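With one protein chain removed, the remaining protein chains of the complex are shown where they sit.
To keep things simple, chains are lettered A, B and C as they appear, and every chain counts its residues starting from 1.
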Amino acid sequence: MKKIINDPGNVVSEALIGFAAAHRDLVRVNFGPDYIVRADAPVSGKVAVVSGGGSGHEPLHGGFVGAGMLDAAVPGPVFTSPTPDAVLAATQAADGGSGVLHIVKNYTGDVLNFETAAELADAEGINVSAVVINDDVAVEDSTYTAGRRGVGGTVPLEKITGAAAARGDDLAAVTAIAQRVIGSVRSMGVALTPCIVPHSGEPSFVLSDDEIEMGIGIHGEPGRHRIPMEPADTLVADLLAPVVEDLPFERGDRALLMVNGMGGTPLLELYLAFGIAAGLLEKQGIEVSRSLVGNYITSLEMQGMSVTLLRLDDELTQLWDAPVHTAALRWGM
Amino acid sequence: MKKIINDPGNVVSEALIGFAAAHRDLVRVNFGPDYIVRADAPVSGKVAVVSGGGSGHEPLHGGFVGAGMLDAAVPGPVFTSPTPDAVLAATQAADGGSGVLHIVKNYTGDVLNFETAAELADAEGINVSAVVINDDVAVEDSTYTAGRRGVGGTVPLEKITGAAAARGDDLAAVTAIAQRVIGSVRSMGVALTPCIVPHSGEPSFVLSDDEIEMGIGIHGEPGRHRIPMEPADTLVADLLAPVVEDLPFERGDRALLMVNGMGGTPLLELYLAFGIAAGLLEKQGIEVSRSLVGNYITSLEMQGMSVTLLRLDDELTQLWDAPVHTAALRWGM
Amino acid sequence: MTGGCDGPSVAAAIRAVAAAIAEQHVELTRLDREIGDGDHGENMNRGFKAVVAKLDADPGMTPGAILKLVAMTLMSTVGGASGPLYGTAFLRAATTVGDAGQLDAGAVGAALAAALGGVQARGKAVPGDKTIVDALVPAVEAAESARGNSVAEVLQAAAAAAQDAVATTIPLVARKGRASYLGERSAGHADPGATSTAVILRALAEAAKA
Partner (left out) sequence: MTGGCDGPSVAAAIRAVAAAIAEQHVELTRLDREIGDGDHGENMNRGFKAVVAKLDADPGMTPGAILKLVAMTLMSTVGGASGPLYGTAFLRAATTVGDAGQLDAGAVGAALAAALGGVQARGKAVPGDKTIVDALVPAVEAAESARGNSVAEVLQAAAAAAQDAVATTIPLVARKGRASYLGERSAGHADPGATSTAVILRALAEAAKA
């Protein structure tokens, strides 16, 4: 394992020191408990949007803190959800008096820790509402199980929800917009290589030089099945088909297409994959009206990619287009 | 070799198809010869800034085409400079009647091909001026050799030069600003892993699990020397010291600090490295007044990073801050 | 400590748990790499190290106060799924024992049952889901059956049952927690959380014997 780190136990806090130094104009970073808030938090009278989860998915979530997106982010240790006290502290720092929405990725750890934090915040008189994103079609959905994971859809969810809060929606309305995004977004990912969690020092799984893991999550977990390496045309088609079929997306739909890198895949390959996906969607009569290509929700240095598709209507499009100013996503300001 | 590609020979053109599809609002892509121009090119009356080089460094250069930065970019095959006819075509497409500045990274191939293109453009009556960026302190400088490579400094060079052109400077003035940036910027890089060029299928060099290459370029070339893996504190100090000493940067200087990933390094590690570098500079009395952290000039999937330091004065700061709207760098618009 | 346990002996038992977790954390993480995200040992070890640091700070606590301290510390240092689950388990156990100065075998059995109740309330898992619950349910049943014996014997029975239960999680397809995302591929591996439960109960039982 070769990583640009010092003590594996300090990776997250040392990275936060750098993040704070690089984005002084944008954010304030609190240490112990660790959280990142907008430099101008709390924004009085605005619903605050707070998310968080294990680290190792950068730029998610800290890179999305700023005007028009998240008010605060709570980074846990690498791939481990943060604890309730950290989430509570971030919630308090972000609350501008109009309530706080928690955006939670559907992992037992995240759900339980945010749930506890919400109870604690409630006891402090903060109005908290929560949504759980579960967009990964690689996982079978069932009421008897933990359900689907939250993956790529988290990025447009945070953007659009943040925009709704920025335009002045109240907590119920912001929550409703978030639910609408969750209902309209689907994703699936593939790994070409594993990743190595710093404190473990071992690859999360072992793949031979001609194997790939289909249906992976974002924590280096093994995927749903292992298949031989495929050419990009086939690979992208195999990722896209279950995404399209699940909602299902239909002829005439407009959509945001996000092609996301898992951290170690060159942008060249991501654009190549985007071109293939856009071509396939066009053939199915689905209009790619908005697009995002790059590393937005990653698994450390893993090579691989995910495809996310979000059905857009006029309102969601407007909210996507609304100005945003964060470390990792910025336009219109 | 596992890559999200089809035929290795078509990687660049297929990626361009995806780039064009993802950024229709921003750019037009020409195929055969391949180049990327601003959607609104040529911008009449404005000096056009054109760059290019081998592919595999994405987002450089195509990701920097747009308002406030490059007017056109010419992507060659992976790690191979483009040919004069392609550079000429891009130059013609970008020229708004006020002349064109070529930004050339100092590699024999790039220099020769752009030189030839400039002669051809001149013959067509286009006023072309060229600057050669050579910021890599890992390479010894000498008039008897090819000199230093152009690496990370290319990013702020293209940004600042593009801003000078956008504010209406004439070709001589834009060229002078570019020369000033080149005179004030220094970089150095390290590789933790090699990269694999698609058509070759072989790693560019072989490193054991506890070795790193110091002083690498951006083409997977071997570096200046191989050393045992170091903790981040030492590694960053070892990269930064020659960069600071070369210009030299001095107490009281203000600088842009860019910590750039080579493509396969997690953002978490880049921020961690940024924090270390910023801390070291502060101790030396050098003020980090602007910062940039991320993958901006890469070597495919290589793990590693580079540090770039640019001395800023009020004018360069203003030009850095000026609005820019490209696929990979965007603010103020 | 054959009759009941007072504060210092509960504190000693918790230290023994921390030592056992420290010893097993690499194995717990390895198990979690197979069907999870490879952090369970690290999570638990971080938590119990923090617990020990806090125990050092205040030596004069009642058993209930110690269990509450463990609960709050795990909750605020472990993270992941296991943090809130074990945190809730210890919190319910603390509530059950109240401010008694000594715990007898009955109190220990009741605390175990309360811990299970807490895990199920929080995590909604049922037996067979391949979770902590699969180790705790037989442990509570065994403790129940051993009622009337010494604290050491009750814990011994619970630990043995939990230990046996670990193997029964191997063939299961996970329905809760991170392993559930693997579907059928989660079968064939022991559950990390069930394993850590067995480690904890074993350490408690050994401490009670001593």
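Keep in mind that, in the parts below, contacts are C-beta pairs under 8 Å (C-beta built on N, C-alpha and C of every residue); 3 or more make two chains touch, one makes a residue touch a chain.
Remember, it's a predicted structure, so these values are computed and weren't measured experimentally.
Touched by the hidden chain within the whole complex are the displayed chains B.
Within the set B:28, B:224 or B:254, the residue that contacts the chain not displayed is B:224.
Of the options B:108, B:208, B:234 or B:289, the residue whose C-beta touches the omitted chain is B:108. Touch with the chain that is not drawn comes from one residue among B:13, B:51 or B:83, which is B:83. Only one residue from B:46, B:102 or B:149 touches the chain missing from this view: B:149. As for the chain not pictured, it touches subunit B at residues 33, 54, 76-86, 107-109, 112-113, 115-116, 136, 138-140, 142, 144-146, 148-149, 197, 199-200, 202, 204-205, 217, 219-222, 224-225.
The criterion applied here is as follows: only the chains that are shown with their structure count from here on.
Viewed as a network of touching protein chains, the structure reduces to a simple linear path. Using the average of C-alpha coordinates as each chain's centre, C ends up farthest from subunit B.
With centres taken as mean Cα positions, subunit C sits 54 Å from subunit B. Each chain gets a centre from the mean of its Cα atoms; for subunit A and subunit C, those two points are 32 Å apart. Of all residues in subunit C, none touches two or more other chains. Counting only residues that touch two or more partner chains, subunit A has 78.
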